[in-house]
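In this view, the complex is presented without one of its protein chains, the others remaining in place.
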Amino acid sequence: MALLSVRDLQVDFTTRNGRVTAVNRISFDVESGKITAIIGESGSGKSVCCYSLLGLLPTPPASVEHGTAHFEGRDLLAMSEAQLREIRGRDIAMIFQDPMTCLNPYMTIGEQLIEPLVYHRKVSKAAARERALELLGEVGLRDPAATIDQYPHQFSGGMRQRVMIAMALINEPKLLIADEPTTALDVTIQAQILALVAELQRKRNIGVIFISHDLSVVADIADEIVVMEKGHLVERGDRAAIFERAEHPYTRKLLDAIPAGSKAPSSEVRDDLITVNHLCTWFGQGRGREPLRAVDDVSFTIQRGEVLGLVGESGSGKSTIGRSLLRLVPVTSGEVLFDGTDVTALEGVALKQMRRRMQMIFQDPYASLNPRMSVYDTLAEPLLLHGIESRKTVEQGVLKLMDDVGLARAFVRKYPHEFSGGQRQRIAIGRALATRPEFVVADEPVSALDVTIQAQILELMLELGREYGLTMLFVSHDLAVVRHIADRILVLFKGKVVEQGTGETLFERPQQEYTRQLLQSIPGRALLA
Amino acid sequence: MWRFIGGRLLQAIPVILAVITVTFFLVRVAPGGPFDSEKAVIPEVKAALEAQYRLDLPLGQQYLAYLRDLAAGELGPSFKYPGRSVNELIAAGLPATAELGAYALLVAVLLGGLAGVIASLKPNSAQDYIPMSVAMIGICMPTFLLGPLLVLVFGIHLEWLPVSGWGDIPGDKLLPSLTLGAAYAAYIARLGRAGMLEVMSQDYIRTARAKGLPEWQVVTRHALRGGLIPVVAFLGPAFAGLLAGSFVVETIFQIPGLGRFYVQAAFNRDYTMILGTTVFLSTLIVLFNLLSDILAAWLNPRLRAQYGEA
Partner (left out) sequence: MTTDAHSEVLTAEQGTSLWKDAWRRLRKNRLALFGLWVLLLFVIIALLTPWLAPYAHDAQNLDMGATPPSAAHWLGTDIFGRDLLTQIMYGGRISLAVGFVATAVALVIGVTWGAVAGYVGGRVDAVMMRLVDILYALPFMIFIVLLMVVFGRNLLLLFLAIGAVEWLTMARIMRGQVQSLRQQEFVEAAISLGLSPATIVRRHLVPNALGPIIVYTTLTIPSVMLLEAFLSFLGLGVQPPATSWGLLISYGAETMEEYPWLLIFPGAALTLTLFALNFLGDGLRDALDVRGSGD
């Protein structure tokens, strides 16, 4: 018998615009000793479905309309809140996406860790503390005795997630629900946490539900995979079935969206558009403290028409390099030659003219558009500023841009909050292209988007790059994405360039230990081959 | 933490000094001398009086002499009550004011805090609307209107409680304390509700629920501390407001406290009394602000660590 067996689950939400069915009659099983992955993009209902099982959804607006969920023979959905509470944290435990916000900042991790044990098993605090220390060691915290009385803000993201895992396992639950537990983490940390979850699961032989938006993340660890789209379960099967013989078009679309393969390097020899020499960007951290060397003596060139990929984890300085080139942060020393002119020395009118030639596409499509300006105003602003269109022809220019980035002309009077993430990113791309730039810095332009949207935006960027003859600096934490789009790749670590080369050489013959480590951390490496 | 406290104390010193200086010179440049109103003062007597109060000295020297006295804890003689020092007058008025302030603060924190937390637990229900509507009345009904109205209803109409006095008749402390505390109870209720709502929407509350803790433990163990930090930070400004409010409340209920003395001194142009009381009250307010700041910082482990590391 399955550990958990969900049948015909339906969850509705009451919103300002009426009722919405978030989870629509789905059924699936979770076996002991197996990892069941639930995959879906935002709005697929994957998290709602799991939260509803434990009564963790606020009601209203949510309501479970239909279905059963038998856990060890008892229907969770028919239980009272008091009965459910007995199961939560004892038989079924959870870990969440963002370890930064999921731990209580006002309590030491020790206090938080022992809580479930003391509450459910009536263990003494001293005994619980012993157990907590043991578990912290098991999840890989160095020196648990010294850190157990520290507060969450004293830990890094990866360490906090380890604490969360220890907290979930302290009562030896039979089922662990992990809601995107690695999404907020760097790739190398993600690989460690995935390995840890898989190891602990095997050792304890428990059931795991692993919720993720990304098929490749679960490619190495999932036994069973459930694919959800807009509240419906579209396909389920074991790992091999999903990855090798997916039947549903949506599953195939998800699989296709995983960026794969290197861009064919072009053999054309072109002149250098950008030359960066010994660039340093440091940030002061207040009196008496060493400056933060975000970018530390970095040199590279970008050829005209080339896409240069910049890869690194958080704190590697990759975004700061992009911002330094565009003079969005003050450069400490070094030079940035754009077509022979040192950008770092420009002022006034010369700087304004230079800004026209180089533009930026930002990461967060929700923050990169002025919420009070319509698409029309956003796109018309650069066109008028640089005299690219006159007042008479500006409408024509705006509409042309909308056509280029694939937005319907009818949306021209709409405001950013009325668009989806992918559409907003299209607007942002249109704004960057409005000045007819020669060079564009794209700072993680797809990392905030759903996988299928991500693929569309990448295609759009490649296409427009060719059409506009753009030179591009593509900044990303995601090696697979960069390999897909870039001609050459630069690997950064703590403000310095570690290694550079074409996608192919880097992937097949990495020279540096750090590059190798990065490559090994890519989830589902087998898929990329 | 000690560095934080030390730093804040150092900051408080120039503020207090500024208060003393500004007050001193404001009072001295005020039009009309203290003895101008007495019609026929013999010039010799006037000169003697001015000498006694050091008014014959140049302004700069008066200031320095005043600072010297202050350092010795001496606030000087009163203009209007010959033979009595400002110290004695403050000592006479302080007990009643301190007691009134303490009760009012208690009313504000207990009533306000409780109402705010209760309202936040079930937003947009009767449990939220009723205490918050009362709080809105508390905010819109000024102390000097609430006081007389309470007296009208409970003192004069129902004859349940005495209408004035302090410690003479049993129950005479109830109305003044309630009057003074009401507005701040209302503010605290609103602050507490907003703070709790903010905290209750945090991810770590979901974590606590996922552990299977009962709701009251989720609230008391996980939410209360973060939710009430804004309330603690508000205690400093609230104290300043309570002192100012005591001017009115002591006048309405005829309580022989510092507030009433201050208002009387203001009307009598008793400059040394005004000066002394302003300096005294200001120092109290600055120190209380400091205390509530430190308390709020101490409740937040991140701030505590930040200041504790050095």
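Read from first to last, the chains carry the letters A and B; within each, the first residue is number 1.
Simple rule for what comes next: contacts are C-beta pairs under 8 Å (C-beta built on N, C-alpha and C of every residue); 3 or more make two chains touch, one makes a residue touch a chain.
This is a predicted model, so every value here is computed, not measured.
Colleague: Which one touches the absent chain: A:19, A:278 or A:352?
Modeller: A:352
Colleague: Name every residue on chain A in touch with the hidden partner chain.
Modeller: 323, 326-328, 351-353, 355-356, 358-360, 362-364, 367-376, 381-382, 385-386, 392-393, 395-396, 398-399, 409-415, 417-418, 428, 431-432, 435
Colleague: Hey, which chain B residues sit against the chain that's not shown?
Modeller: Touch set of chain B with respect to the missing chain: 11-12, 14-15, 18-19, 22-23, 26-27, 29-31, 136, 139-145, 147-149, 151-152, 156, 187, 190-191, 194, 198, 230, 234, 240-241, 243-244, 247-248, 251-252, 262-263, 266-267, 269, 274, 278, 281-282, 285-286, 289.
Just so we're on the same page, only the chains that are shown with their structure count from here on.
Colleague: Taking each chain's centre as its mean C-alpha position, how far apart are chain A and chain B in Å?
Modeller: Roughly 50 Å, centre to centre.
Colleague: If you look only at chain A, which of its residues touch chain B in the complex?
Modeller: Of all residues in chain A, those touching chain B are 54, 56, 85-90, 93-94, 96, 98, 101-107, 115-116, 119-120, 151, 153-154, 164, 167.
Colleague: Please output the residues of chain B touching chain A within their complex, sorted ascending.
Modeller: 202-204, 206-214, 217, 221-222, 225-226, 299-302, 305
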